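Missing here: one protein chain of the complex. Every other protein chain is in place.
Labels A and B are assigned to the chains in the order they are written; within every chain, residues are numbered from 1.
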Amino acid sequence: MIKRLSSGPYLLWIAMFVLVPILMIFAFSLLGKSPEGGLVFSFSNFSRAFEPIYISVLVRSLKIALEATLICFLMGYPMAMILAKMNPKYRTTAVMLFVVPMWMNFLLRTYSWMTILGKNGVLNGLLSLLGLPQMTFLYSEGAVLLGMVYNFLPFMVLPIYTVLMKMDKSLIEAAEDLGGDKKTVFFKVIFPLSLPGILSGVSMVFMPAVSTFVISNLLYGGQYMLIGNLIEQQYLVVNDWNFGSAVAIILMLLILVTMAIMNRLGGSNAEQRGVNLW
Amino acid sequence: MKKIIMVVMILTLVAFIFTGCKSDDKVVLNVYNWGDYIDEDIFDTFEEETGIKINYETFATNEEMYTKIKKGGTQYDIAIPSDYMIEKMIKEDLLEKIDLTKIPNFVNIDSRFKGLAFDAENAYSVPYFWGTVGIIYNTNLIKTPVDSWGALWDTANSGEFTMIDSQRDSIMVALKKLGYSMNTKDLNELEAAKNALIEQKPLVLAYVGDNVKDMLISEEAAMAVVWSGEASAVIQEYDYFEYVLPKEGSNMWFDNVIIPKGAKNIDAAHQFIDFLCRGDIGFKNADYVGYATCNTETMKLLDPSLIGTTYAYPDEALLENFEIFSDPGDFIKEYDRIWTEIKAN
Partner (left out) sequence: MVTKILNKFYTVLIFGFLYAPIAVLAVFSFNDSKSTAKWEGFTLDWYQSLFQNSYIMKSLYYTVLVAVIAAIAATIIGTFAAFGIFYMKGWKQRAILNVNSIPILNPDIVTGISLMTLFVALNIELGLLTMIIAHITFCIPYVVLSVLPKFKQMPAEMLEAALDLGATPWVAFKKVIYPEIKPGIITGALIAFTLSIDDFVISFFNTGNGVSNLSIAIYSMARRGIKPEINALSTLMFLTVLILMLILNKRTKIEEI
């Protein structure tokens, strides 16, 4: 009973402010321009969205998002472990310090990176001090990935950290007692137990990463068109809410399917508690 | 736990006090403008003189402003969009008519800027700032003087310059270089422009939006396609930059003041526009913003060395092949398709 009451407000809110708007978007996507100029029910927006050029844009966005998520995971997991093992006195502060850089405006953060990575920027300045040759950091895929990882890392670290910090120590001790070395203990005990946190982290990074485009605009000099650019252009510049909505719906379904696959691949243990994230 | 609930309640109360407490006696004017595009001190002056309070909000692009005004439920009394957007808004009946009899200071507006194509009788808009699109370059890094769009296709300049990350502005550059009108709807001409831009892409350092000034100053880029106002800002701090109006012609732009349809305080809005057209107020604005004013009275108060410069008040002769953007209507889809193809390449 309480369980149902508990999620009551949430369900109402979601129904009102998430479901209704997304249904509207869906409705937009199913409207196309009729020859007379009015709007009719039509799949034309969807069929247009499957043209090769738009598919290539989508694929590129997915690729970058996957790369960014992977790097975030590889960098973030060790960081989460370190945080979890920290002295509780400093731990809270450390976690907060982790998040605080994100309170600086996103545009400012990215501009700052341009100052650092620029031809005559801070990094190159350091390099020249050390007598090393200058490098081009900006306007490359590397710069974009760096920007994305920078913006999403805390979202990967925090959920993993919260799971790691209260891991049932007795399980780990048991594994060690049974003769497991560090590697085995990690891969067979710690890692699987932290999967719920990992899945949350991956969700919070991958999903927004697919539709991110400002970072690429700034750090790769707008050389790419990503799916986020495309959708925004449709809504704002071209004023074709119908096509934009169709692309958005396709994107949504694609991401949900990808997440379902990821969950199946990595989350067989999650079923034990009856919570399949997807 | 209890503490948190208390804090929430207090904050919500505070929020509602602020929203609900609208003083009904004072007239409030809602002004919607580009960021940092007006000297906010003049709001205080206006309030002192007329008793009208100003609510100020900002937008980053014409398109966002348009979407907000057309589809949003909020009522602005004054907005300052650009030429093609005004044309579009007139077509879609989104603007209130302006009664010029209520704007005596309209006489101060330079006659060159009255009755422009997008609003032939100034029935809906009053000029505010204007400018051009051109090429700025660092004379320390680029030794041969630049005078044509062709410089941006010159392999000698590969990786040294930036283009504007905007559909119409970049396509405009290619169209002008090829000698076509920047408002063309001829698909062949557009196809040629597209191919030229695809050809150019490997030479372009980046397609930039807003931080082009920093890129020029830090010498990340030696040359850039910019709006005249930005060029003005750079040149006034670093005089080794040159701003060039290409000989093939380019874009001349205008930001005018309009009154959105359904505005609640039309009289106050007229008062404000009249206020903006005053010589001294125009000067405060032009001095702060640094863009070219449309106000002849204001021009008299400006630093005379600015007159005649390419980046502020260029000679008319140089502006011969310059066009104003017109609203392409549905045709924008073609521009969008071309732009996607260029970017996705």
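Note that in this section a residue touches a chain if its C-beta (ideal position, glycine included) is under 8 Å from a C-beta of that chain, and two chains touch if they have at least 3 such contacts.
Computed from a prediction, not measured in an experiment: that's the story for all the values here.
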Residue of A:S34, A:S47, A:T92 or A:Q134 in touch with the missing chain, whole complex considered: A:T92
Which residue of A:V40, A:V100 or A:I261 touches the chain not shown here: A:V100
Footprint left on chain A by the chain that the document does not show: 1-11, 13-14, 17-22, 24-25, 75, 78-79, 82, 85, 88-89, 91-93, 95-109, 111-113, 115-116, 122, 150, 153-155, 158-159, 161-163, 165-167, 193, 196-197, 199-200, 203-204, 207-208, 210-211, 227-228, 231-232, 235-236, 241, 244-245, 248, 251-252, 255-256, 259, 270, 273-278
In chain B, positions touching the absent partner: 1, 4, 7-8, 11-12, 14-15, 18-19, 28, 30, 34-37, 40, 55-61, 64, 67-68, 71-75, 209-211, 213-218, 220, 229-230, 233, 237, 289
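The definition used in the following text is that only the chains that are shown with their structure count from here on.
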Computed distance of Cα centres, chain B from chain A, in Å: 34
For the chain B and chain A complex, residues of the former touching the latter: 61, 63-64, 67, 162, 165, 167, 201, 204-209, 211, 214-215, 218-220, 332-333, 336, 339-341, 343-344
Residue ranges of chain A touching chain B (in the complex, touch as defined): 53-54, 56-57, 60, 111, 114-115, 118-121, 138-139, 217-218, 220-225, 229-230, 233-240
